[in-house]
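Missing here: one protein chain of the complex. Every other protein chain is in place.
Then we have chain A:
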Amino acid sequence: MGELVDALAVALKAGLGFQAVFLALLAIGINVQFGYAGLLNFGQIAFAMLGGYGIAISVSQWGLNFWVGVAVGILAAVVLALLLGLPTLRLRADYLAIATIAAAEGLRLLFRSVSATPVTNGTRGLSGFNADFVTLAPWDTARRYGILGTQWSGAELWVTVIGWVLVALSCLLIWLLVRSPWGRVVKSIREDEDAVRSLGKNVYVYKMQALVLGGVLGALGGMVYALGTASANPDQYQNANTFLAYAALILGGAARVLGPVVGSMLMFFIIQFADTGLRTLIGNGVIPEDLLSATDVAQLRFVLIGLGLMLLLVFRPQGIFGDRREVMLDAR
């Protein structure tokens, strides 16, 4: 029993850790684009990579100040959003999806390519860029801290706290936006662009604003991740993360301010709990070794997530926070 409590504590840490912050910021960005504006961005991870590498390259390679790195990361995300949006936002939604998924994969391959090695250090990645950030912590970052039965290093705790502050500020921003007339226009664009055009709104500008805002939030997520792992490696930014963020968004409820946040926390909690819990059960012989070995667990936890999502879509398609009536309207 005590082992299961330990597994719960480990899962709790995962649900509150900087990985959850990373996923939450990706999902908040996707929520702006997909949940409110109806834009299909299948390459959110590319914005995160530019955010993380914005700091990593600026500090480690160019020797610039940490805050300049943050600005570089955000600027790079804005530029990417503009580059992707300019040609595709006048077209149907599918084109943005195609362009973003291609850009995400292309940028990752570019960053790990030999020709980019002088700047990105290729597959070996960059590290040692978070010292400026860690020294800002008001507590001793060399110590370990125990909170609710979980163990945190000082630096990790600092990244996580700042990460959740960012998440809170982002949610506040989204909340302010979606209850304003701006949010009304953006939600209407999701429903029918032509109707919004016929009422005198410049749909293109609104879609671009949503794309850029979502991209910048994704870049902030990437920065949190890079600072949390203290390294930047192109293969950390696999596009599977984009789809994990979509899953978290749908789990929490799309077009809800807190949907992506709670979805991300829950997602990491479930993944980690399934992982640790199953390992514990195998370890003390509750699950026979020849039925399931510890090496299978890593795969099985994603099977469980998939199963859970299927059940969710059947029994609660609106996610945790969504409004069932609203979701069922599409079925008409």
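Everything below uses one rule, namely that a residue touches a chain if its C-beta (ideal position, glycine included) is under 8 Å from a C-beta of that chain, and two chains touch if they have at least 3 such contacts; residues count from 1.
By definition in this document, contacts and distances are computed from a predicted model.
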Record lookup, UniProt, unshown chain, options "Thioredoxin reductase", "Ethanolamine ammonia-lyase large subunit", "Amino acid/amide ABC transporter ATP-binding protein 1, HAAT family" or "Ubiquinone biosynthesis protein UbiU" -> protein name "Amino acid/amide ABC transporter ATP-binding protein 1, HAAT family"
Identify the residue among A:209, A:236 or A:272 that touches the chain left out of the display.
A:209
With the missing chain put back, one of A:60, A:170 or A:188 would touch it. Which one?
A:188
The listed residue (A:9, A:40, A:93 or A:173) that touches the chain absent from the view is A:173
Which parts of chain A are in contact with the chain that was left out?
173, 176-177, 180-185, 187-188, 190-192, 194-203, 209, 325-326, 329-330, 332
